[in-house]
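With one protein chain withheld, the remaining protein chains of the complex are depicted in position.
First chain written, first letter: the chains are A, B and C, and each begins at residue 1.
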Amino acid sequence: MIREGDFVLLVSPEGKEFMIQVQKGKVFGTHRGNIDVGSLIGREFGCSVLSSKGEVFFALKPTIYDFVKRVKRKTQIIYPKDAGYIVLRLGITSGCRVIECGTGSGSLTTVLAFAAHPFGRVYSYDMRSEFIELAKENLKRTGFDLPVTFKVKRGEEGFDERDVDAVFIDVKTPETLLDSVWQSLKPGHPVGFLLPTANQVSSLLKALERGFCVSEVCEILLRRYKINPDRLRPDDIMNAHTGYLVFARKVER
Amino acid sequence: MIREGDFVLLVSPEGKEFMIQVQKGKVFGTHRGNIDVGSLIGREFGCSVLSSKGEVFFALKPTIYDFVKRVKRKTQIIYPKDAGYIVLRLGITSGCRVIECGTGSGSLTTVLAFAAHPFGRVYSYDMRSEFIELAKENLKRTGFDLPVTFKVKRGEEGFDERDVDAVFIDVKTPETLLDSVWQSLKPGHPVGFLLPTANQVSSLLKALERGFCVSEVCEILLRRYKINPDRLRPDDIMNAHTGYLVFARKVER
Amino acid sequence: MIREGDFVLLVSPEGKEFMIQVQKGKVFGTHRGNIDVGSLIGREFGCSVLSSKGEVFFALKPTIYDFVKRVKRKTQIIYPKDAGYIVLRLGITSGCRVIECGTGSGSLTTVLAFAAHPFGRVYSYDMRSEFIELAKENLKRTGFDLPVTFKVKRGEEGFDERDVDAVFIDVKTPETLLDSVWQSLKPGHPVGFLLPTANQVSSLLKALERGFCVSEVCEILLRRYKINPDRLRPDDIMNAHTGYLVFARKVER
Partner (left out) sequence: MIREGDFVLLVSPEGKEFMIQVQKGKVFGTHRGNIDVGSLIGREFGCSVLSSKGEVFFALKPTIYDFVKRVKRKTQIIYPKDAGYIVLRLGITSGCRVIECGTGSGSLTTVLAFAAHPFGRVYSYDMRSEFIELAKENLKRTGFDLPVTFKVKRGEEGFDERDVDAVFIDVKTPETLLDSVWQSLKPGHPVGFLLPTANQVSSLLKALERGFCVSEVCEILLRRYKINPDRLRPDDIMNAHTGYLVFARKVER
């Protein structure tokens, strides 16, 4: 049942999605007429609601995907196509302790914590406190009580935790953090990196030669199709690049 | 510490990976010489081990990714690039109850259970009992005690559960299961499908028009690079197709 | 040497390209200042020219690529990535006689004629005379005297030519033209099709079963990179779909 304060995903007749927080008396304006958002309280998710122009909208249950895709951002975010793969590559499940460096807007923080909860914990480092505030806000919106400890600290100074199950690094010069990663990571366990440029990948691969064994360098492309059974075809344009992913494991050095 | 019965990922000098179960006295033969697998017992993950030819191998900790990639298979499997995205799209986290129809070799079953554990549960249906036996075996190898209930039953007869958080369907003619999905799924909640052909996507989209709201049709491509900092370039060939993914949500009908 | 009436490709300091026809007294305004276009007359291609703001622009020689990319359009055009492949697949070289049906804005017409000249000829059919006028205009801008005969006629009524070396069809329902194609094409010779949707490809493949042997169904993706040696990376977005290409050859029926 939809309650006051819940987020709902309002979907227009042509499939446009709006994420709305439900409040009494709130009206949400769309190109297809106004929606009386308060009227959703007490109804079931999946219900239809008529706009002031008589158009049918549906009120759906958002998933973590919808929250992550819509984080308020001051940075480039990590997209679900990449985040889902990162979680599997790093093996994050309930109980895992994970370090993330480069909180940014907190999109990956959210996904890691979602995967690690209820018994794990994410330690998320960023040297810019305004990003940590933003990430906290984005995390709160999901409605999950996710286990994250934020730290305003440069990764080069070392991470406070030891024997973590996995590490993910999303900063410009990850080479400078490899000693910190090595100190904190369980032996044989994985670390991942996201890097926008090929030059960064080359630099990182060189630096990883000492103390790490590289498993994979890859990129993931998501291609959407128009939702039309009689005219099935890909969208005209797509995101062509978010970043290169690099995965490695700590070994003896 | 590596114990008898653990799986380790043995990595050769040129990066070839072998998943091995550790046993006393076991010898594993490679093109780079034999490895005394028993000698790993009591050592740390990440340690190096010399082959009989004096080559250095590393013994790494496998993650769920490595198990899923290597499931014993009698069917086409769902790959990590797709499985990670499916988990986020369906919003699977600890505590979720999920129905899967089309167990196959159990690769997605493993990922869903890994995401839902310890407080959730996966109900995995397949009409072919030999596949369920195979999936059980694959699940067991991961070493996780994952919460899965297997059922040998055709999806068309209906699923036994009600009000599940999400459903995933991987069968040839998913159109015939939509009534079963609708009966078992919480209103407003997501269902996903994997389909090899464009024709199947068209048929499914038509059938979804009643009782479901489609969010996305997409495909995910993973492109690997050679791990060489001085000659960074994509692999020569790649998997060009696993399947089309379709995501929808249950609405009033 | 640049002469009055020539087209030049003016390139701004950051790499933005403008195709300009050179005229005495003409001034071209850009965000980087005005360019005295007339001053280019008598200079060499490749020369630099200063804008009114003191910025350096280069005046380059456009190739057929630049003309085709910039055709005035009232329709979806066929892009160079597809057109180049079509020319090779159809084997168009000087002396070839080619039928095109679906002139549209004339982008492929231009490329086919460019490949077939000086001794070949393109017969381009469209039932909409305004498109043929547009194509003529686009063809004229290239400055080449390209051998094209335009015809305002529906392909279903048959093409006037016999024993042509190749045919290319870019219309909504190519199935209806297959008899016309078969009548006009040399036996064993190729025909190509561009189709936006997967459903059209399925329909066409079924129709081709009589009288044609299909060689290939494919799509071509072009992915651009940012021109920055220190930060090499793909563009953020790309064209994800222009159309599916189908190639077949006429056989006994």
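Definition applied: a contact is a pair of C-beta atoms (placed from the backbone, for glycine too) under 8 Å apart; a residue touches a chain by one contact, two chains touch by 3 or more.
Remember, it's a predicted structure, so these values are computed and weren't measured experimentally.
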Sole residue of C:R32, C:R141 or C:R249 that reaches the chain not shown, by the stated touch rule: C:R249
Option touching the unshown chain, where C:E137, C:E157 or C:E216 are the choices: C:E216
Residues from subunit C at the interface with the omitted partner, ascending: 8, 11, 15, 17, 44-48, 58-61, 63-65, 68, 80-81, 83-91, 93-95, 111, 114-115, 117-119, 144, 186-190, 198, 201-206, 213-230, 232, 244, 249-252
Subunit B, residues in touch with the chain not shown (by the definition above): 196-199, 223-224, 230-241
Subunit A residues that touch the omitted chain in the full complex: 198-199, 201-202
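Here is the rule we use: only the chains that are shown with their structure count from here on.
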Chain copies touching (subunit A, subunit B) - same or different residues, decided at half shared: same
Angle of rotation relating subunit A to subunit C [CA atoms, steps of 5 degrees]: 180
Intercentroid distance (Cα basis), subunit C paired with subunit B, Å: 45
Computed distance of Cα centres, subunit C from subunit A, in Å: 42
Intercentroid distance (Cα basis), subunit B paired with subunit A, Å: 20
Residue list for subunit B, restricted to those that touch at least two other chains: 198, 201-202
